[in-house]
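Every protein chain of the complex appears in place save one, which is left out.
Order as written gives the chain letters A, B and C; numbering starts at 1 within each chain.
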Amino acid sequence: METKSVDLQAFRQEVRAFIEQEADESIREAGRKMTSFFPPFEQCMRWHRKLHARGWSAASWPEQYGGPGWSREQKRIFEEECRIAGVPRLLPQGLGMVGPAIMKFGTDEQKRRFLPGIASGEDFWAQGYSEPNAGSDLASLACRAERRDDHYVINGSKTWTTYAHHANRMFLLVRTSNEGKPQQGISFFLIDRLDRPGLEIRPIIGLDGFPEQCDVFFDNVEVPLDCCLGEENQGWTVAKYLLEHERGGSASFAATFGMELNRIRERAAELGDGFGGIMRDDPVFQQRFTRLYLEVAALDATESRFAAMEKGSPESGPMSSMIKITAMETLQRITELAVEVEGSPTLTLQLAALTVGAGVAPEGPEQALTVMPKYLNNRAATIFGGSNEIQRNIIAKMLLG
Amino acid sequence: METKSVDLQAFRQEVRAFIEQEADESIREAGRKMTSFFPPFEQCMRWHRKLHARGWSAASWPEQYGGPGWSREQKRIFEEECRIAGVPRLLPQGLGMVGPAIMKFGTDEQKRRFLPGIASGEDFWAQGYSEPNAGSDLASLACRAERRDDHYVINGSKTWTTYAHHANRMFLLVRTSNEGKPQQGISFFLIDRLDRPGLEIRPIIGLDGFPEQCDVFFDNVEVPLDCCLGEENQGWTVAKYLLEHERGGSASFAATFGMELNRIRERAAELGDGFGGIMRDDPVFQQRFTRLYLEVAALDATESRFAAMEKGSPESGPMSSMIKITAMETLQRITELAVEVEGSPTLTLQLAALTVGAGVAPEGPEQALTVMPKYLNNRAATIFGGSNEIQRNIIAKMLLG
Amino acid sequence: MAFLNDETRVMLEDSVDKFLGAHYDFHQRRAWVEQEPGYNREHWQQFAELGWLGLPFAERHGGLGGDISDTLGLMRRFGSALVVEPYMSVVGLGGQAIALADNQDAADSLLPELVAGNAMPVLAWEESISRGNPEHLATSARRIDGGWRLEGEKVAVVGGDLASHFVVSAQAFEDDAGPVVELFLVHADELQVTGFPTMDGHRGARLTLAAVDVDDSRRLTRNGRGAEVLRQVLEQGIMMMAAEAVGAMQTLLRRTLDYTRTRRQFGVPIASFQVLQHRMVDMYIAMKNLEHLLEATASRWDQSPSHARDSALLKAQLCQSGRYVGQQAVQLHGGIGMTDELDVGHYFKRLTALGLLFGDESYHLKRAWAAL
Partner (left out) sequence: MAFLNDETRVMLEDSVDKFLGAHYDFHQRRAWVEQEPGYNREHWQQFAELGWLGLPFAERHGGLGGDISDTLGLMRRFGSALVVEPYMSVVGLGGQAIALADNQDAADSLLPELVAGNAMPVLAWEESISRGNPEHLATSARRIDGGWRLEGEKVAVVGGDLASHFVVSAQAFEDDAGPVVELFLVHADELQVTGFPTMDGHRGARLTLAAVDVDDSRRLTRNGRGAEVLRQVLEQGIMMMAAEAVGAMQTLLRRTLDYTRTRRQFGVPIASFQVLQHRMVDMYIAMKNLEHLLEATASRWDQSPSHARDSALLKAQLCQSGRYVGQQAVQLHGGIGMTDELDVGHYFKRLTALGLLFGDESYHLKRAWAAL
C-alpha cells in the first residue's frame, strides 16, 4: 500500500511536469477555446503527437498496441491532470472508437496497418454513420457498396461526419446487401485514403459559424475488398460494440461538468446582480447553481456505478443510455446558466477571437468568449450519437420488455 | 355610461349584502374547507337553495328557465363577490352540464320535468360517463341499454361519478347499439330516480380519506323509454356539446388561483425560513412564487381571449384544451407550493377537523388544514375530464391535421 | 464499528425478504394502520427476535453491530413493502441519538431494552420554527437544583404517538456563555403527548413540555455536543429515508409498468403510447439517480462521518425523485391511482411525507450551497 501510494504521487508529478513542459501556449489556447465536444483540430493533434512521443497517447489501449500499461488509478490521475491543466481532450474517433473496434474485429493485417497511425496521431479517422435520411435510424442506411471483381464500389452519402475535412481516413457503415433484416446487410468499412476519385467532402457551417461537421459524397468510389472490418454484412455487430464503447465511454462527464460549474461560480463572484450586489450572493443564483451541482453529483454517482459494472450485463445498456440522457441534458443546462451569468456580452459574435492562434483579443470579458458558442453547439448534445428520444426508447424497451 | 356604472356599483352592494346575510357560518366553513373541485355537499346545496330563493342560483341560464337575466358584467361581479366572500361554488353537474344539455336537446316534457329541480337545488344529478375500462376513451363504453317493450334495461357499471351517493338523479352515456362506428351507438340517458331496483352506488374513498367519487352498478335496471335525451344512438352529439361547455366553462380559473396565491403569500409572511428570517423575504420563495404568478397571469390572458372567442370556431377546441392543460398543471404547482410553505404540519391527518359542522378544532395552524388534501385531491386535476395527455393529443391533431 | 460478516448479512436480508413476503399484505396493513396503536405490535416483537431492532447497535447492547449499508438494505425492503412499524423513529433516530450521545449509563440501560422490543425511544427535535434546521429551536433547558427544567413545544414528532421515551433537544443555559444545544431523555408520561395519525399511515405527535423537570442523569450530551449528535443522527436518518424511498419507488415503477401493460385504451395497452413510455423512463431515471447518489453517499459516510453537503444533496434528490415518481405513478394509473383502495396512492403519500420530513428541497439546497 505504502509503496503504491508513493508511486501514484510520483506519477502525478511526472504527468504534471510533462504537461507543464510540453503543452505550449497554443495547445493551452485550444483547450481554453473548446466550444463543443471536439477541440480545435490542429492543436489537438499536435498535443496527441507529443503525448505519443512520450508513449502516453493511447491511455486505455493494451500495451501490445502502444498503450502505456497504466492501472485504472493512473489513468484517472492522468485524466485529472489533463483536465486541471486544461489541455484539449484527444479526439475519440481513432483512439476510442475505430481503434478498439479494429483490435476486436480486425485481421492481423488491419491491426498492423491501422493501429500505429491511430496511436501516433499521424492519421485522423472520420466517422461515417449518419445519412441525410438515416439519423438515429441506422437500419435504414442507404449508402451502398457493391462488389465488383476485386473491389467495392460505394455510392451514396454520409453526413455529420466530424472533422472529415481534416481526416485522411474514414470508417463507415455501408449497405452491402438488401436481404434479411435491414440491419443484417450492413458492413463496416475502413477507408485508408480519402483522396479517392469520386469522394467529396463538404464542411457544414454550424450555429456558431464554424465548420465542424461535414457532408461526404460517394460517387462510384472504389475501395479494395479487404477494407471490410469483420465479416461482410456483419457490420452491425461491430457498430453495436463500438456504440456501447462510445456511449459509456471512459471519460467522466461529471468531472468535466464540475469544472465548468466551478468556472461559473468564480464568474458569479466577479459579476453584479443588477441591483448593486454580487451575483454569487444572490440566493436565486445559488439555488439554481446547487441544483446543477446536484445533477452533477448524481451523474458522478451513476458513472461510478457504471464503471464498476460488467460491460454487457443486462443493465449496462440502459445505464449507458441513462448516462447519455442525464449528462447531455445537464450539460445543456450548465451552458444555459453560463450564458445567463455572463449576460448580454455573450451576444457578440467573435469568430476571429475564437480562432486559435489568430492572436485577436476578444471583445468584452475573456471569460465570456466561449460561452455562447458552447451553448449553441451543445444543442447537438441531445441530437447526435443517438438522440435523447432514441435513448429513452432504448430504456423503455428494456423496462417494458 | 354614468347610469350603468352606478347600477353595477349598486348591484355589487346588493350581492354583497345578500351573501353577508344569507351565507351562515356553516356555509362559509364549507367554502373554507373545500379541498377539491367539489365543495362539501350538504352546505353547498343549502347555499344553492338560498340563492334560488333569491332567483340567483342559475346565473348563466336564460330567464325562461329561471336565470336572473344578468349581463356579462353582472355575472362577473356576482362570481367575484362569491369568490371574495369564500362561499362554496355551486356544483356544476346540474347547472353547468346536464341543464344546458336539456335546454339544447330536451323535449318540452323533459325541460318541464327536469330544469326546475336543477335550478332550485332540489335535485342533484350525478354524471355517469367513465367506466372501469373506458376512462378518457368514451368510444369504448360497455355499459349498455336494451329496449324491451316500453322500457330500457341497463346493465354495466360507471365509475368516478362524483357525489353519486348524494344524488337523486343521474345522466349517463350508455351503449344502445353495436352498429356503425363505436361512437354512433351511444345514447344519453336521464335517470329520474336512483332508487330503482338493481342500481347500486358504492362510494370510493379517495387519497384524502374521504368519499367523493362513486362506483355505480346497473343490474337489469329498468328505465322508461323517454329517458333518452336527444335521439337514440346520438348521445355522442350531446356529450360533445356538453364536454365543450364543461371544459371551457365560464369559471375563471385564474381568478381563483390568484386568491390561492394571495393566501400563500400571506402565510409566507407569517412563517419562518428555518434560518431565523421570514419566508416571504427569501428570494428563492419569491422567485418561485412569481413564476406561478406569471403562470396565472398568462392563464388569465388566455381565458380572456377564449371568452372573447366564438364558440365553435376552429381554434376554440384546442384553446379549451390548452386552458385545461395549463390551468390544471398550474393548480397542481400551486398546491405543491402551499404544502411546502406550510411544511410538516400538513402531514397530520385531520378527517374530523375537515368535516364541516363537526366542530373539531384542527391540530396545528388552521391555515394548514386543507393544504395537504388539496394537494392530494388535485392530482386528479390532470386525470379526470379528459387527462392532460388526451388534451395534448387533441391539440396535436389540430396542429398536424 | 463491527460490521456484519457476509454470512450474517445474507441471513438478515433473507429473513427480511421472507418476513415481508409472508406477513406484509397491503390490505392487512390498512387494518393495522386504522387500529391502535397504528402498527402491528406482534411484528415489532418479531423484529426484535429476528435481530432487526439491534441491527446498528453494539454487541454489548445486544445489537448486531451492522454498518450503515446493512441498515439501508433493510430500509429499502421496508420501503418496498410500505412497512408502517416505526423502525426509523425508534432504531434510526431515537436509538441512534442515545448511542451517539455521551451518557453511557442511559445507553447501557435503554438500548438493550430497545433491542429487545420493550423500549421505544423517539427523537423529538422539530419545532414549528425549525423547518428542517435542528439548530433553530426555542425549547429551553434551564438549570434547577440537581437537574434541568425543560420548556417548549415539539411538532411533527414522527412515531411520537407510540414512544416510551423521548430524546428532546433544547437550548441549554448552563453558564453565561449563551445557550448550546443539548439532548435530554424524557419519559413519555412526563410530558403532554398529543398524538395523531399522519397522511402516510404513520403516527405523529406534538409534545408540550411545560416545566418538565429531569435530573442530571437524563442529560444525554455535554458541552453542546447535542448539535453534533443531532446532525449525525439526522444525516443517517436522511440516508435511511432515501433507502426507504428507493424501495418505494422500485415498487411504484414496477406497479406502473405492470398496470400500463394491462390497461387498454383505444384498443391497445396504454404502455404502447410513447409519451407514457418516456414518462416511465424518466421515473426510472429519477429512481436510479437517488439510488446511485445514496450508494455514493453511504460509501463516503463509511469513510468519514461528517458530510453535511452529501446529505443535503441526498435529501434534495429524494424530494425531486420522490415527487416525480409518486406523481407520475398516480397520473399513469389514472382514476384508480386516486383511490384509497389501491396501494399506489399510499406509496405516493409516503414519498410525499419523506420529501417533507427533515426539511424540504429548497432548505437542503441552501444547506448544500453553504457546504460546497
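The rule we apply is simple: a contact is a pair of C-beta atoms (placed from the backbone, for glycine too) under 8 Å apart; a residue touches a chain by one contact, two chains touch by 3 or more.
Since this is a predicted model, take the numbers as computed values, not measurements.
Taking every chain of the complex into account, the omitted one touches A, B, C. Only one of the listed residues, A:G180, A:P197 or A:G276, touches the absent chain: A:G276. Among A:W125, A:W160, A:F218 or A:F306, the one in contact with the hidden chain is A:W160. Across the entire complex, the residue among A:I84, A:I205, A:A307 or A:A358 in touch with the chain not shown is A:I205. Between the chain not shown and the residues B:T326, B:Q367 or B:S387, the one that touches is B:T326. One chain is missing from the display, and on subunit C it is touched by residues 273-275, 278.
On the side of subunit B, touch with the chain left out of the figure occurs at residues 265, 283, 286-287, 289-291, 293-294, 297-298, 300-302, 304-305, 318-319, 322, 325-326, 389, 392-393, 395-396, 399-400.
Residues of subunit A that touch the chain left out of the display are 130, 133-137, 139-140, 159-160, 204-209, 213, 271-276, 284-285, 288, 336, 339-340, 343-350, 363-364, 372, 375-377, 379-380, 382-384, 387, 389, 392.
FYI, only the chains that are shown with their structure count from here on.
Farthest chain from subunit C, judged by C-alpha centroids: A.
Between the chain pairs B-C and A-C, more C-beta pairs are in contact across B-C. Rounded to whole angstrom units, the spacing between the C-alpha centres of subunit A and subunit B is 54.
If each chain is reduced to the centroid of its CA atoms, subunit A and subunit C end up 43 Å from each other.
Looking at subunit B, residues 284 sit in touch with two or more other chains. Annotation for subunit C: residues 362, 366 touch two or more other chains.
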